[in-house]
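What follows is one structure encoded as structure tokens, with my remarks underneath.
The complex is shown incomplete by one protein chain, all other protein chains being positioned as in the whole.
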Amino acid sequence: MVNLPDKNGREAILKVHTRNVPLASDVNLQEIASTTPGLSGADIKNLVNEAALLAAKKEKDNISQKDFMDALEKIILGPERSLIISKEDRERIAYHESGHAILGLVVPGADPVNRVTIVPRGQALGITYQRPVSDRYNYTESYLRARIIGMLGGRTAEEIIYGNKTIGAENDIEQATNHARMMVTRWGMSDALGMVQLVESNNPYLNGMGGSGRREFSEETAKLIDQEVYKIINECHQEANILLNEYRMELNSLAAALMDKETLDEKEIFLVTGLMPAHELENKKVLV
Amino acid sequence: MVNLPDKNGREAILKVHTRNVPLASDVNLQEIASTTPGLSGADIKNLVNEAALLAAKKEKDNISQKDFMDALEKIILGPERSLIISKEDRERIAYHESGHAILGLVVPGADPVNRVTIVPRGQALGITYQRPVSDRYNYTESYLRARIIGMLGGRTAEEIIYGNKTIGAENDIEQATNHARMMVTRWGMSDALGMVQLVESNNPYLNGMGGSGRREFSEETAKLIDQEVYKIINECHQEANILLNEYRMELNSLAAALMDKETLDEKEIFLVTGLMPAHELENKKVLV
Amino acid sequence: MVNLPDKNGREAILKVHTRNVPLASDVNLQEIASTTPGLSGADIKNLVNEAALLAAKKEKDNISQKDFMDALEKIILGPERSLIISKEDRERIAYHESGHAILGLVVPGADPVNRVTIVPRGQALGITYQRPVSDRYNYTESYLRARIIGMLGGRTAEEIIYGNKTIGAENDIEQATNHARMMVTRWGMSDALGMVQLVESNNPYLNGMGGSGRREFSEETAKLIDQEVYKIINECHQEANILLNEYRMELNSLAAALMDKETLDEKEIFLVTGLMPAHELENKKVLV
Amino acid sequence: MVNLPDKNGREAILKVHTRNVPLASDVNLQEIASTTPGLSGADIKNLVNEAALLAAKKEKDNISQKDFMDALEKIILGPERSLIISKEDRERIAYHESGHAILGLVVPGADPVNRVTIVPRGQALGITYQRPVSDRYNYTESYLRARIIGMLGGRTAEEIIYGNKTIGAENDIEQATNHARMMVTRWGMSDALGMVQLVESNNPYLNGMGGSGRREFSEETAKLIDQEVYKIINECHQEANILLNEYRMELNSLAAALMDKETLDEKEIFLVTGLMPAHELENKKVLV
Amino acid sequence: MVNLPDKNGREAILKVHTRNVPLASDVNLQEIASTTPGLSGADIKNLVNEAALLAAKKEKDNISQKDFMDALEKIILGPERSLIISKEDRERIAYHESGHAILGLVVPGADPVNRVTIVPRGQALGITYQRPVSDRYNYTESYLRARIIGMLGGRTAEEIIYGNKTIGAENDIEQATNHARMMVTRWGMSDALGMVQLVESNNPYLNGMGGSGRREFSEETAKLIDQEVYKIINECHQEANILLNEYRMELNSLAAALMDKETLDEKEIFLVTGLMPAHELENKKVLV
Partner (left out) sequence: MVNLPDKNGREAILKVHTRNVPLASDVNLQEIASTTPGLSGADIKNLVNEAALLAAKKEKDNISQKDFMDALEKIILGPERSLIISKEDRERIAYHESGHAILGLVVPGADPVNRVTIVPRGQALGITYQRPVSDRYNYTESYLRARIIGMLGGRTAEEIIYGNKTIGAENDIEQATNHARMMVTRWGMSDALGMVQLVESNNPYLNGMGGSGRREFSEETAKLIDQEVYKIINECHQEANILLNEYRMELNSLAAALMDKETLDEKEIFLVTGLMPAHELENKKVLV
């Protein structure tokens, strides 16, 4: 298992590959580096090439920050698809993505929202990008809940605006459930179950001394796990509901802007909603 | 995974393949395009060829809209089979299909009924075609319930008319159950279970961060899922029953017409039943 | 999957293959065709050859209807076996088969009894043939119950006559249980479980949209399924018991005739029992 | 699957293979034929050869009935083993086998006891041979219970004589449980479970119409099966206990004779115990 | 499967292989034969060679009985390992092995204790050898309990002496549980479960008539099995505790001697503890 480059490493690799490439004045390699955790050196080289191609298509003589962002989208989600989507569907998608984005701005600890779009790509009808400012190596329970709240924001926005549900939240539900399940069964974040590991890691390195190599817990414990997962999801759903009702005006503005412009970057989102980035989670020590 | 053409794409492909083909004046390529979601470019080329062959068999010098519809049936369900079906069985099949079709006309949000037939094809003894006006990319809970109600309409018609059950509803039951189960276990449409994912996707793309890669829920949750699935199915069954009793005259008329003509297209169905297409589902925003 | 010929098709194939074969005056190709659903064209050709061989063995110069029936038995169940079966065992087998046959005559909707025999063939010690008059494409709940009642008739006759049980009903029990289980779990014929599909089809065509591809129901539902299956089987067992007690004289006559002649065809069965074919199931419409 | 010869067939095969072999006057080929169900033609040829070899070893000029019986033992269980078994162990084995044998003589319907021995062969420390007089093709519930009672007779004798248990009954317990389980789950011999099939046959021929191909019953049913199996086993155990206490003198005599002679044939068993073969089960018709 | 030689056979094989080997006057081939059940002819040849090698290493001109015992240890458990074990650990191991050994001397029916050692071999830190006087072919329930009591003696001694537990009893626990489980599930030694077989044998010979080839019992039965296994283990644990408290002086003496000499043979154990071999289990007949 090769370790992927961290933020500094990615910035260094970006510098190498953009040495002989004309960059627009707005290009911020540090920001690109911080938006691309998980990318290998080869991925970053590919990113620069794609960005150059996009700029060339538009017959520009240098590459802008937006070209890099568009190239990143293409690499991760595939090329844009031109689907005929009804106005009603587009509006619903706009509200769905706006639900994710607004929560990304108002839930303390949420990762910054870099971009939101209702241009279909691959299987996705809309996308909200959220990337941490710096690479993270440790997640707090509050941060995980902030992520779950954000994931449930798409469906919650639809519920608030239309009063009904669609299948559009399928992936959000899956990811939120996976997070909640890990919190309960591997990360010891449920008081009811304590610091007991209930599902095994797939990591072969962890089969250390004493492990039985088999999963076996009782029906009673399975029931407790389900209850705790349900509890986390429902609390986050309620939190999403409270917040989106509170920020309904901003939700409307952002959805309207998306209907109009299709894609908004971080600054445009701030402008449209009048919101600022979410507060970081306080990591204060407890006073004795 | 290649993305299939959308409605516009299909219409464009139809235009290409019918360039050198004599079309009757009633042919409406846009309608054919909207009736054929899921077909690839190759499928559409095949459709045109089959329609031309059918027209040639009847020694016509151009291809009519009906030829396209017949060709579509053949491609999807295989060629017609000439089975000796007793008059009693034919009548029952006519009522079964009419049950589907009537509900396709009266349940708000149901996909338009393009055609209904009691000519056996492949394994099917009768078929009711329903296709959306435009490609759909997102399904609401109400739409899914409209589909389930329609699926249960065949059996419900038999129960109303004959007071008993046959095995003819096997596939309908299977599809309705699958829909209800997905609503409950993946689409977060059961309040009792909340926005929790309970069965895993087969989609390899969704095995994102944090997933345990294994399904494990408690017996208690399994029971709740069963109850919620049962509830959806039974509510839809009751709705089908209420509606078909309300539209029993139209049901009788349509079954009689099917006994007489075997196949009816959309306009003939309207004529025979005096019904109009179902209302679309309202996608209204909730007033604050 | 090639579609097998229907009754008309089989009669046509029979005509082709008997063109150059001397047939006795009693041969009724239409009847043979109706007794052979499920046979392919090749099977039918084989049937004619076997019948000719049987006639040749008896040094007859033409083939009789009985030769066709004997050939059919041989093709389906293998050649006769000459086992030394004790008189007691023969009598019990005669009553067992008579139990099936009598119920085939008196349960409304039962398929006609074409033949009954206590000559062992393959693994079977006796056989009761029942074939529908015409190919069936749809089964009502009443018809399925008629079949189950008939299947349980062998054991029930033994219980009535001897007051005890043997293992001879093993296959009957298996088939009856399979029917009942399908009624409950796939055909929506249990009110307690509603129109919910509980076991998956093996048919790959039915894995349509929305199916999770996995079976998972709760212990509670499993219990309900078991109860409903048990209920169907027990009701049918009781019905078989009531009817065979009612027709005990006819049961005795048929068993005695079987002890005497070993094999009886439809007409001989009518003669011996004085019974007529079962009433067809009424398929009446419900009056409004 | 080739059908094995029945008793007549076996006698005919014996006659063929003994044509050129000198037989003692006590040889009864019909009896040998009835003691060898399940043997193929090749097995029977081998039996004659082994018997001839045994006679040759003893430098006899003809083959006696005992030679055939010894040859049969060798073919089925392997050659004798000379193990040093303590006097105590030998006595216990003698009582164990006598328990089987006495019940084979006094339980109505039990298969005749052809031979009993405490000479070890293969894995067995002692053997009681029981073979039906004629080939059986159908088993009654009473016969099955007679077999189970006999199987449990070895352990029961040990319990009566020594007041404790050994592992020597392991195979008996396994076979008795298998019989009881089949009675309950496949042969419809438990009123609590009715004529419902609960485990599937391994026979590929039986996967007829309608079977789901999967076993699935509820915990409730599993519990009921266990109770019914336990009930049959315990009733048979009690019956064995009652009978062996009743025939304790004969049990003692037979065990003593076994300690003395090691092997006894049918006639010797009668002589030693003063018992006659078990009554056949009455197969009487119920009077109306 | 070749049958292994019994005690007589092993003695004969020993005689053959020691023909040309100088034996010390204390060598008792009969005793060696009775200590080596389970060894094949080749194993015995190897044993003689190893004993000769050991004697040669010590530059002796003949082989003593101890050389044979040392050779046997080496063959079964691998060569000695020189581990640095702390005095505390050595004492604990000495008490653990003494616990096994004392119970081997005082529990009626226990196999004789041939040797006890705290010299590590292979994975074992200490070993207590117990071998039957003669080959056994049948085990009584009392003998099995005597074995389990002995197995639990190591842990029990530690509990008595140190008042706490170590992982050193892992293998003892596993073997004791396996014995108890077999008693309950295959050997019919639990009155609560009766003579019912609950787990299948792995022996392919036992898949006789009527077996379903599948294991399936209810949760209720699983619970009963667990209770019965727990009961046997706990009763034996208590018995071990009572006996080791009663013989605590002898336990201390033996542990001290082991600390001193590391290995003691049967006679030395008698000398150190003042105990005699355990009484044999009485195999008395019940008086009527």
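We just call them A, B, C, D and E in the order they show up, numbering each chain from 1.
Note that contacts are C-beta pairs under 8 Å (C-beta built on N, C-alpha and C of every residue); 3 or more make two chains touch, one makes a residue touch a chain.
Note that the structure is a prediction, hence the values are computed from the model and not measured.
With respect to the full assembly, the chain omitted from this view is in touch with A, E. For the chain left out of this panel, the touching residue among E:A169, E:M189, E:A257 or E:L281 is E:A169. Residues 81, 83-86, 88-89, 92-93, 120, 123, 125, 152, 155, 160-171, 173-182, 185-186, 199, 202, 219, 222-223, 225-226, 229-230, 233-234, 237, 248 are the ones on subunit E that touch the missing chain.
Where subunit A meets the chain that is not shown, the touching residues are 3, 6-8, 134-135, 137-142, 144, 182, 186-189, 193-197, 200-201, 205-206, 208-214, 216-221, 283-286, 288.
Criterion: only the chains that are shown with their structure count from here on.
Here the chain-to-chain distance from subunit C to subunit E, counted in touching steps, is 2.
Farthest from subunit E in terms of Cα centroid separation is B.
Between subunit A and subunit D the centroid-to-centroid distance comes to 72 Å (mean Cα coordinates, whole Å). The distance from the centre of subunit A to the centre of subunit E, each centre being the mean of the chain's C-alpha atoms, comes to 63 Å.
Contact of a single residue of subunit B with at least two other chains is seen at positions 182, 186, 219.
Contact between chains, as defined at the top, is found for A-B, B-C, C-D, D-E.
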